[in-house]
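Just dropping this structure here.
Missing here: one protein chain of the complex. Every other protein chain is in place.
Note that the chains are named A, B and C in the order they appear, and that numbering of residues resets to 1 at the start of each chain.
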Amino acid sequence: MSLPNTIGSRFAFTSFGESHGRCVGVVIDGCPAGLNVTESDVQKLLDLRKPGQSIVTTQRSEQDKVEIISGLFNGMTTGAPICLLIWNSDQRSSDYQKFRNTPRPGHADYPAFVKYAGLNDYRGGGRFSGRITAGYVMAGSVALKLLGETLGIRIVAYTKELGGITADLSKLSSDEISENRYSNDVRCPDQKVAEKMKELIVRERGRGDSLGGIVECVTTNMPPGIGEPIFSSIEAELAKSIFSIPAVKGIEFGSGFSGSKLKGSENNDVFVKSPEGRVVTKTNNSGGILGGISIGMPIVFRVAFKPASSIASAQRTLDLSTMEEKELIVPGRHDPTVVPRAVPVVECMTACVIADLAIAGGFIPRVLKK
Amino acid sequence: MSLPNTIGSRFAFTSFGESHGRCVGVVIDGCPAGLNVTESDVQKLLDLRKPGQSIVTTQRSEQDKVEIISGLFNGMTTGAPICLLIWNSDQRSSDYQKFRNTPRPGHADYPAFVKYAGLNDYRGGGRFSGRITAGYVMAGSVALKLLGETLGIRIVAYTKELGGITADLSKLSSDEISENRYSNDVRCPDQKVAEKMKELIVRERGRGDSLGGIVECVTTNMPPGIGEPIFSSIEAELAKSIFSIPAVKGIEFGSGFSGSKLKGSENNDVFVKSPEGRVVTKTNNSGGILGGISIGMPIVFRVAFKPASSIASAQRTLDLSTMEEKELIVPGRHDPTVVPRAVPVVECMTACVIADLAIAGGFIPRVLKK
Amino acid sequence: MSLPNTIGSRFAFTSFGESHGRCVGVVIDGCPAGLNVTESDVQKLLDLRKPGQSIVTTQRSEQDKVEIISGLFNGMTTGAPICLLIWNSDQRSSDYQKFRNTPRPGHADYPAFVKYAGLNDYRGGGRFSGRITAGYVMAGSVALKLLGETLGIRIVAYTKELGGITADLSKLSSDEISENRYSNDVRCPDQKVAEKMKELIVRERGRGDSLGGIVECVTTNMPPGIGEPIFSSIEAELAKSIFSIPAVKGIEFGSGFSGSKLKGSENNDVFVKSPEGRVVTKTNNSGGILGGISIGMPIVFRVAFKPASSIASAQRTLDLSTMEEKELIVPGRHDPTVVPRAVPVVECMTACVIADLAIAGGFIPRVLKK
Partner (left out) sequence: MSLPNTIGSRFAFTSFGESHGRCVGVVIDGCPAGLNVTESDVQKLLDLRKPGQSIVTTQRSEQDKVEIISGLFNGMTTGAPICLLIWNSDQRSSDYQKFRNTPRPGHADYPAFVKYAGLNDYRGGGRFSGRITAGYVMAGSVALKLLGETLGIRIVAYTKELGGITADLSKLSSDEISENRYSNDVRCPDQKVAEKMKELIVRERGRGDSLGGIVECVTTNMPPGIGEPIFSSIEAELAKSIFSIPAVKGIEFGSGFSGSKLKGSENNDVFVKSPEGRVVTKTNNSGGILGGISIGMPIVFRVAFKPASSIASAQRTLDLSTMEEKELIVPGRHDPTVVPRAVPVVECMTACVIADLAIAGGFIPRVLKK
């Protein structure tokens, strides 16, 4: 916890910007020299996260057009810090002033007010806004490219559950999962269930309510040996980074919470030889990680997102100036669920962590040889 | 992830030692000057973790007697680094040599072999042994005292679930929970359920098998405003540190995974005035944390532990030298479940994180005034 | 050395940008909330560093107009990261292409080419350009304001020696030194000597040559107790940050190198009571620092700058493609000496370090109370 707005130590990024300030951005430090990066590489992922995409997201309208203002030369990374940012445009800040004294349930208004003695930029949630994750996506899109081009690593996240409705992925190949996930508004590879999820969202939005859900993330082509015990295990670093996404309240790897109900003889993954002659495990209850280190199996984890805190219906809260309870209406434009837009964010944060650990372990050199 | 064996940045510690080496120890850096610390403060907690305590733990017999070899003067911390260690005595290293080529399922043998090209100290699991957590307890016992004496913070963990059997704590006061938890071998405050858990452990141990479970941890008397967004939120830092405990595969805060099935109107905690006139929330689905910052409610999280990987019954594995499958018997002396001994470890790691963040937030000064 | 483009850990900043890229900027993390900061606060110091100010500096013409694009709200810091940047305009990049194969003596061309396999942005020196120090000034101007407003600390640097000509400050009060330093082109408080320095610069510039010199920096109103032994002593942290300024080749505190020729009885500073009843020392050979910690006396150090490496006259170098020696003419627009423009940079880097250590030591709170 050295610097609270920087994450990572070999492939690292520093976040800046506010929801209703001038911009949201990041500075990446540690990206190897020699990686081709274009603004459209980043834009592609930003577009998957940006607001106003569909009926299931907020109607705030932002172009979220990335600018890369340092660190590239002749279209390639140079080893220098890479600053990427998007400019804000469609803020409606007047909406937020009253929450200083009447904190919204489920939001950071109250603890932020206490911590910063009322000095924090509360407009649109300021630094606590989900909009900050646009920065995570900018950093992660570079990490994704780095991992893909050097190690062939592929990171695929998707909506596993939404409002209690669970996808059935048992009949889908990993390619189908990957292809399907961005083909519907809820980012669920199970197209049929996706429809149901969407209906539920539309219904609850109509009722002024919101929904939570579970995102699952699968990282394949991981070489064994990535992860830095004892305090920078894959689980430790991924958990830290995933909990930096607003609304995340849980994470589990492999068999996770349900695995804690199994016996050792059931949960242990047996080592076997794959058809290609590699060491693999028959099952993957470990989520691809033993002792905090990758074993060459897919890294699998699930993330619990709480239902979006901003809801349209009236809520009770406390007026801090009078210490009396009162009713609160949160107008603004809000996501009925953050899950679909969180999918690319989870992928991107995962990519940043894996890139960080891969560089630390010597799996990616400082300069990419052409 | 700057240094993989150091955690924290204001109250931090560096871990050293191996399961079958000469010792296990830590160096704490950043503890404020002026805290009374004695070896018996530390010993009390170490005794709760040490092996051989009961039938539900490993029979390895270690005194685990702590020595504090730096950082105290006249019984008080001085602001200098505090080195604490225990010497190992009851190792049986010959047990472990064969696992280099025939990795134990569920253990770090295989990825460690790959990562360190066979050079790591594999005896007793080396750095991957649960024994390393004795260091966490040494550091945490100092953090616990610091938090208690300066802020009155109290951290209580206990076995919530074991082998699928769940405790019912709904009828227990927080004082009863705190008092009961160390009164039985399984560290479960629900005495009746504790009996059943113990029976299950004894039975599965007899069958050469092992069990997992869930530890819950509750931190009370937290002032609002602790936590350093955006990357050093309470959740992010606690998750990182808890995943550094071997066998942890999941963590959730407040309503966690089950909260992801609720609607916003159900999951949002309403702010109300407490009888004492403080700002509190009616429910605590947030686990005491909004925007990564404490709100003054109890910090509540649950940790999923997988069933212990070492089991006495025969298992299949791969012989890495021949790439042929073979049967493996893991002799040694093992815990049929790590959950009971993990309870003080969870408390201690929590204490280290809260101390770190409390110092970062200015809640604890550099020198404790007398 | 965790992240090579970030310095500091409580008041820290991350540098980005290139000499001939789109911009040069920094992100400050850790600045307390509640400090009034305006773009003109920063601009005032940037103007002292900017090129083209007088005949003794490069004729590159840059407005260096700062924009603060995050971290302020209602004119005050909020505790969030502060991003400040200037846009580049007057680049002439074609000048630099040939230096890839024929490295300029005294410049980073050769080692950078080796380190980054030719991928670094070499235009205008890229990240190695003195232009990067505009970022140091942006960060430092915030630190200067923070130190001034909270602790009354004042940091005054000036040209002590240039091209071997030494200023005589023995007859000037500290107020005169402070006022005079920016009243002439060479930033030397001794106006008479300043004239001679300027003549020398003009003469050597005419000859196509360059000059070095010594900057002295005095920090007053330091409370005793600042500095974090053993590795974050004031000397250690100041030295690290000052050596991050291009062209610096030496630093000494207090009596420094000449003090190493004295006897202990001569060099030891005797403690006495000041007229105001404070503990002071009769002399200040320690430069205000004992054991790495401030003693309440002025922090005094001197910095040796080498003569500017870019000179207009012909030089010999090696053609790396043929490994044959050849003559090189470095056209471009260069500083005949970096010393005058380095004066505000030294002040600013000093401010960043003192702010960092003051926060670490608990001398400045996280939120400035109004």
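Please note the rule applied: contacts are C-beta pairs under 8 Å (C-beta built on N, C-alpha and C of every residue); 3 or more make two chains touch, one makes a residue touch a chain.
Everything numeric in this text was worked out from a predicted model, so none of it was measured.
Put simply, the missing chain touches A, B, C once the whole complex is considered.
Among C:64, C:161, C:190 or C:347, the one in contact with the hidden chain is C:161.
As for the chain not pictured, it touches chain A at residues 2, 9, 361-362, 365-366.
Within the complete assembly, residues 1-2, 4-10, 15, 103, 105-108, 110-112, 114-115, 127-128, 132, 161, 163-164, 204, 209-214, 224-225, 227-233, 235-237, 239-244, 246, 248-257, 259-273, 277, 279, 281, 285-287, 290-295, 304-311, 313, 315-318, 320, 323-325, 356-357, 360-361 of chain C touch the chain that is not shown.
Residues of chain B that touch the chain left out of view are 2-6, 9, 12, 14-18, 21-23, 25, 27, 29-30, 33-34, 69-71, 73, 76-83, 85, 115-117, 119-121, 123, 126-127, 367, 369.
The criterion applied here is as follows: only the chains that are shown with their structure count from here on.
Of all chain pairs, the one linked by the largest number of contacting C-beta pairs is A-B.
Centre to centre, using the average C-alpha position, chain A and chain C are separated by 39 Å. Separation between the centroids of chain A and chain B, computed from CA atoms only, is 26 Å. Centroids built from CA atoms put chain C at 46 Å from chain B. Contact of a single residue of chain B with at least two other chains is seen at positions 2, 9, 361.
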